[in-house]
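Here the complex is missing a single protein chain, while all its other protein chains stay put.
Order of writing sets the labels: A and B. Residues in every chain begin at 1.
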Amino acid sequence: MRAALTIARRDLAGLFLTPFGIGASAGFVAVSGVALVIDLRGNQARLDGWFGPLFFLVGLLVALLTMRAFADEERAGTLELLLTAPVRPAEVVAGKLIGSAASALAIIACTAVCPWLVTTMAQPDGGPIVTGYVGLVLAVVAFSAVGLAVSAATGSPLVAAAGTAAVLLGAWSVGLLAASLTGLPKVLCEQIAPGTHVVGFLRGTLSLDDVVYFLGMAAAGVVATGLVLRSRR
Amino acid sequence: MRRVIVAVVALVVLLGANVVAYRNDRQIDLSAGSRFTLSPETRSLAKAVRSELKVTAFASPKGGVATDARFLLSRYHQVNRRITFSVVDPDAHPTQAARLGITQYATVVATYQGRRVDAADVDELEISTAILRLLRGKTRNACFVTGHGEPSLDDTSPDGMSQLAAALRHNAYEPRAVDLTKGDVPADCAFVAVAGPTDPLVQREVDAINGYASRAGRVFVMATPASNADPNPLLAPWGVRFAGGLVIDPDRSQNLDFDNVIAESFPSANPVTRGVSRLQLPAGGGLLVDAPKDRPGLTVSRLAESSARAFVETRPDIETTFDALDIPGPVLLATASDDSHVEQQATGEKIVRSRVIAVGDAAWATNRYLGNLSNARFLLNAVNWLAEEEQLVATTSRPANDRPLPLTPERQRRVLIVSVGVVPSLIVAAGVAGLSLRRRRRGRGA
Partner (left out) sequence: MTGVAVRLEGLTRRFGGTTAVDGVSFDVRPGEVLGLLGPNGAGKTTTMRMLTGYLRPTAGRAVVGDVVVAADPVTAKASIGYMPESSPLPTDLSVFGFLKYMARLHRVPRAKLAAAAGKAIGQAGLADVRDRRIGDLSKGYRQRVALAQALVHEPAVLVLDEPTAGLDPRQVKETRDLIARLGRSRTILLSSHLLSEVTQLCRRVVVLDQGMVRAFSEVAALTSGGESLEEAYLRLFR
């Protein structure tokens, strides 16, 4: 576990002391501010219209962060140093996951200014804000795990970022497909899409179905990352 | 090979976990008033739907009302897949709205077996009521005796009972006034209510009600202390006596108004007090149980009692301290009488069941007090018990979710300045400072 934390700490520090990390953080908060203005056009002190786009944007953020985890290191050659150190594969994956997710969460933490702004102007329901952030944490972990698997599969950071974004966008768009279906295919499409599982968090509920979905996605990503790392060596 | 097995096993476990979670969904609801968690009553109601029930909610997509509606209705669908729903933007689909006669936002139309029931709002109470009415097939009449100074069901002032009427409508009862000076209790009354008369009922009315009650009738008596109306002719056959006077409770009352009694003791296991934690019964009179010995089928439940230090002041117009003339506590504040007996009829034996609820007060059900504590819950429990629909107790209403925040240009500017300007600038400044600090430290070190 110590090795995992070492890797995570290195990735976290490595991000926030680079122009890329600083730019990504500032940019994400700025975009969240614009999203808040759009949300408040409903003239209601509620944040579900803000959290919704955030869940989507977080996928793109994670795609940018996870490309560094393996693909960028492989391109730079430093992955060889990491993988020849006496560190178990599970520790490598855990460390990279913690590092990527913690980076994204640190950036997301800066967006807390938006709910705070709303509370200075009105009394929004606190429950959905809490569950919204809980959902974001789960989504970040799940999306990061998926991003790691893509990142581990390629030596090109650009391909990794685009690949992760494509996989996540694909999952979201499966939900759009559900609208034109009926019966079991509709249910399947809905259950696959992250959008279906985000709705509850936006409304203030934590449901087992949604939590299991994101934890399952995280687990699948972790297993896939391990398998990809192994099969490519 | 091993990798393939790992991948397949992982996939199967993942899918299995998701299917199990989907089928046995549980949720924690942190929204205000837990408004996305269906009450047990609604769940059992939804489960009782036997064929396709379609709910169409008309809601504006602005401000999240439509998404809330979709989410809430999906909870019904989860409980019973026969309940399907759609949320329609009346502006985007004006013809559909016009066809169903929708003129206002947030109107719900529910259809079931060719019948239609509307609900005024997309919240659980309204939707469940609509489903209840659909399942029942008809709306039942709640018959109110009028003409004796009773608070009016149309009166929206604090002393009126318009909220009581609204609560009944939400629970699939249509309140209607009945005149018993000329005829009997109509056969389609689910129950008869004598709610706070200040003038006495004429003998003809008393006879009509008593006759109705004894023929498996249902009567709700809310007495009025300090008035000319005497409810005892209506209560005596059911083992209850109205002692009149004024209940004084120094221990449990609103502030220092000792006659504004808060009841916290509900000794019976009667379903009428299920979910009732406290009742506010202002300026009420006391009740006594006086059950005749020769009526084995009659049981009287002590629904609500005052504290032990309370008493019934028999001369409230003169003094309000306990003396020899007063009745010591705990004072009985509400009762439920249930009289069942077997009657031989031409078609064979039949159980005849009469039910009477008595409350020594009527003010608790007026607009001023009905929303306080558990008063509304008590009212609906009582009505449903009378009508023998206690399994369909309505959900208590939840706080409104309207939290207006007009987005003025000033507010928009503030949001943009802070979230797009100040905070990102701070992040960049902190980052640049951190980077240059490190550079400088290195420069010195080299």
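Please note the rule applied: a residue touches a chain if its C-beta (ideal position, glycine included) is under 8 Å from a C-beta of that chain, and two chains touch if they have at least 3 such contacts.
Bear in mind the structure is a predicted one, so any value in this text is a computation, not a measurement.
Of A:Val34, A:Leu83 or A:Val187, which residue touches the hidden chain?
Per the contact definition at the top, the residue touching the missing chain is A:Leu83.
For chain A, enumerate the residues touching the unshown chain of the complex.
Residues of chain A in contact with the hidden chain: 2-3, 6-7, 10, 14, 17-18, 76-78, 80-88, 230, 233.
Throughout what follows, only the chains that are shown with their structure count from here on.
Just give me the whole-number Å value for how far the CA centre of chain A lies from that of chain B.
Once rounded, the distance between the two centres reads 42 Å.
Please name which positions on chain B make contact with chain A in the complex.
The touching residues are 3, 6-7, 10-11, 14, 17-18, 20-22, 24-32, 36-37, 62-64, 67-68, 70-71, 401-407, 411-412, 414-416, 418-420, 423-425, 427-428, 431-432, 434-435, 438.
Considering only the defined contacts, which chain A positions touch chain B in the complex?
Residue list for chain A touching chain B: 16-17, 19, 21-23, 25-27, 29-30, 32-34, 36-37, 40-46, 48-49, 110, 113-114, 117-118, 121-128, 130-131, 191, 199-200, 202-209, 211-213, 216, 219-220, 223-224, 227, 230-231.
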